[in-house]
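For reference, the structure discussed in these notes is given below.
Of the protein chains in this complex, all but one are displayed in their positions.
Moving on, here comes chain A:
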């Protein structure tokens, strides 16, 4: 294995309170702090560890998005990626960018760069689609190891432990392959100062979807974005009997 490609998405930081736009067309992103999708951080970390273990020679980070996506790529470079590819998608096109587009972009770059492994986060914490890894694998016709919580080198390729409902599943796969990172795969490092400085000098290439021959026409239309229902206020009951009565009333016991 020589080259690992990781997809990194710029999303609203998870410590920030999300606000729905008054016209319900989406959420407010202007002036809101963004950072790398936490699952993508895990993907980068895994790729960098593979490089440190000499299982990989080069790690390439790819991000599709507006100019600020370069900040996210710099973070990936500071964590240890070797170079970055910024696929510029801005304005209205970015607002309707969907997993199918990103998967096509990642598939095309994987072929162009002769990647042996693609790692992405299992999902992005903004749109929660959980589709990019699967679609990328399908487009490339490569095997996939999704929801990975452990990745080890084995003779023929990789042994991947997957988080599935009710337990773990261990699979073996050949490379090239596509993996998606689950929460327990690793604990991503903080970018250290010397590496943040070095990252500023690492190469970053900018391309457009058109250069890659990917059509960004939306396949899905967002009709409305709504706030989750507000949790109802609790009430204090005077004693256990009332509590039990209430629970029975609500059909909870």
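Note that in this section a residue touches a chain if its C-beta (ideal position, glycine included) is under 8 Å from a C-beta of that chain, and two chains touch if they have at least 3 such contacts; residues count from 1.
Definition applied: contacts and distances are computed from a predicted model.
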Completion exercise
The chain missing from this complex carries, among "D-2-hydroxyglutarate dehydrogenase, mitochondrial", "Cleavage and polyadenylation specificity factor subunit 3", "Large ribosomal subunit protein mL66" or "[RNA-polymerase]-subunit kinase", the UniProt name "D-2-hydroxyglutarate dehydrogenase, mitochondrial"
Practice task
Among A:33, A:53, A:201 or A:221, choose the residue that contacts the chain missing from this document, as touch is defined above.
Solution key: A:33
Problem - Option touching the unshown chain, where A:16, A:67 or A:164 are the choices - result: A:16
Problem - Residue of A:138, A:164, A:197 or A:222 touching the missing chain in the full complex - result: A:197
Handout entry: Those residues of chain A which, in the complete complex, touch the missing chain
Key = 13-16, 33, 35, 38-39, 123, 125-126, 128, 183, 187, 189-194, 196-197, 238
